[in-house]
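Yeah, one chain of the complex is gone here, protein chain that is, but the others are all in their spots.
Think of it as A and B in the order they're written, each chain with its own count starting at 1.
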Amino acid sequence: MLKIKKENINTMIEMLMKDFLVYAPVKDGVRTAFKAISSPDEISLGSVKSEKSPKEIFFPQSEVLFEYSKDSVTVPEKNEKPYLLWGVRNCDVKSIRMLDKVFGNAHQSPDNSMFKDPYWKQRYDSSVIFNFACNQPLTTCFCNWFGGDPFDETGSDVFFIETETDFLFKGVSEKGIALLNKSGLKEDAGDDNAVQKIREEAQARMQPASDITPLFEKLSKIWDAPVWTKVASKCVNCGACAFICPTCHCFDVSDEGKNGKGRRVRLWDACMFPIFTCEASGHNPRGNSTQRVKQRVMHKFNYFMDNYGIHLCTGCGRCIAVCPVNFDIREVIKEILKYEIKDKVTADV
Amino acid sequence: MCNGYLPIQMRVGNILAENPDKTLKTFDLSFINDKDRDEFRYMPGQFCEFSILGKGESPFGIASSPTEKDILKFTVNRTGSVTREIHYLQQGDIVGIRGPLGNWYPVEKFKGGDVVIIGGGFAFTTLRSLLVYTLEHRKDYGKITVIYGARNPDLLIYKEELNEWDKRSDLSLHLTIDRSVEGWTKHCGFVPSITKEVAPDPASWAVVCGPPVMIKFTLPVLKGLGFADDKIYTSLERRMKCGIGKCGRCGIGSKYVCIDGPVFSFEELKKIPEAF
Partner (left out) sequence: MLQDLKGAVRKIIEEKKADLVIGWKQGTLPGTATPLFIETPEEVSELIFDSTCRNNLTSYLTKDKRKLSKDYKKIGVIVKGCDARSVVLYAVENQIKRENVFIIGVPCSGVYEKKKLRSVAGGREILSVRKSGIIVTVKGYDYEISVPEKDVLSDSCIFCRYPDAREYDIFIGEPRKEVEVDGEFSVIEDFAKKSAEERWEYIKAEYSKCIRCYACRNVCPSCYCNECFVDQNSPKWIGKAPETSDSIVFHLIRNIHIAGRCVDCGSCVTACPVDVDLRIMNKKVEKEIKERFNYTAGLDINEKPVMATFCEHENQDFIMS
């Protein structure tokens, strides 16, 4: 791995800032959030991951799709340097790659360019992601349920680790390797033992993983089962989990205008909100809370796998930390796996 | 890069009020840019997102057939805030259209076979597209049967064309209303019971569009007549926003109505518990 002493890291970041708009975790009161930095001093890698996920860098909460006036429709121009995301945990890296499957494509007709979201692609295609190893996973982290690990580098462009005295870097993707080649950092194999020790300590902190292999099939069979009422009972349908989740991507499109001028805006939305599926006639296919909770769980652990072969969750645990009623998705998964299907529960999905 | 969120501009042409209440209006839209017109290729069953900039967008099935050149026809029921604005439109106004979106009725599969078109109320829009298309390609299809019903005669749409189609000998048209009304000489009864009376050949392809309750009761009739699930098609509706499979709103099970549908066979719908 390439090595740089901790006291010199700012020089490296300043060099990167010449070619990239660098986003990094920054202290925000007691919390940490991803923001564009104007100086490396603002960065706070910290031991705790950011409360809000970095998905908003590529998929802002509010995005103007176009502005219109009587004669024209114009898409806002973006003249920014390519983005560099510094200090992203692997759960968030994987989430961003998952979102590219949705925004960069469609699960049908992958070659139809109408399905490529230009707003996402414009930011995402030229971006570079620096994956930061998790030396101190949280008790809410459950990436290992999905085959993840505190030192996983899958999906990253560059992977880096913090030791007591240095930062160690490794290029993972072609883009990442090329970038590091230009950096002038020196190769140093001497730290393998130290890295191994940190890695083992991190892995020891992870809570034991549940085996979720049967989850997809199980969910396909329990549509009408009473377990859903039990699981959904405490949810208050607020939407905090969906907004904070790095993989949730449902959105609303809203027109705002007056006197012939205005704009069409894309905004985060959540399937948890009561009127998400409400039709103009007043009919609402998901009118009650249990149906909406079921939708969230099914989308994450059944439907997405059906279309893309992976679960729409990376085990980051933010939803557990933020939920006002401590709705814990790990408990829900365990409850579903534990549920015994009685004979005549439902037709197979 | 192609931007699936940007509407193209269309001009409002002829507007026809389909019923005396004027709650149903049919709009003929024409392309403003030749390039848009030349690139717009669609098939019966597809839909468009109709924009009134500043107010919003709503999805509507395309009622015109691709064989009717240069116009797009939509029939709009005035229900909510966007449809109310659409109803205020005058000839010459400019609106936005995004499309064509979704999949279409499998007319290639239907070739050589008999086709039964069953519709209820103002859900007949894409069925009109299908019917005009098959009539334009008459030689490709066998018997064409149409069963179309509404609560009362006022709520039947495309009345002039219905009269024309009734006169044709190469198509069998059955119109029905729920309860008898003075002056009405055709069938009387709900669409499912008329379907049972007409008893179409179960080897035909059936396309059923209408309010969920109509579909719910028509399906057992078709099954009773011997139709297989993969020969019955329908067009689903859900609240939509992006129309291009991103925003998650129109999801039913793992499918999105805007890209995996709106046309689905019953074979496919059987597997989706949320469909009805």
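The criterion applied here is as follows: a residue touches a chain if its C-beta (ideal position, glycine included) is under 8 Å from a C-beta of that chain, and two chains touch if they have at least 3 such contacts.
Predicted model, so just to flag it, every value in this text is computed and none were measured.
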Consider the whole complex, including the chain that is not shown, and state which of A:M15, A:V325 or A:I341 touches that chain.
-> A:V325
Per the definition of touch given earlier, which of A:K197, A:K234 or A:K261 contacts the omitted chain?
-> A:K234
What residue numbers in subunit A mark contact with the hidden partner chain?
-> 27, 29-32, 46-48, 51-52, 61-62, 136, 138-140, 230, 233-234, 236-240, 242-244, 252, 254, 256, 265, 267, 270, 273-275, 288-289, 320-322, 324-328, 330-331
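FYI, only the chains that are shown with their structure count from here on.
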So how far apart, in whole Å, are subunit A and subunit B when each is placed at the average of its C-alpha atoms?
-> 39
Complex contacts: residues of subunit A adjacent to subunit B = 65-66, 68, 73, 75, 102-103, 106-109, 113-119, 121-122, 223-224, 249-258, 260, 262, 264, 266, 269, 271, 276-281, 285, 295, 298-299, 302-304, 306-307, 346-349
State the interface residues of subunit B toward subunit A in the complex, per the touch definition above.
-> 1-7, 9, 53-58, 79-80, 82-83, 96, 237-239, 241-242, 244-249, 251, 253-254, 259-260, 270-274
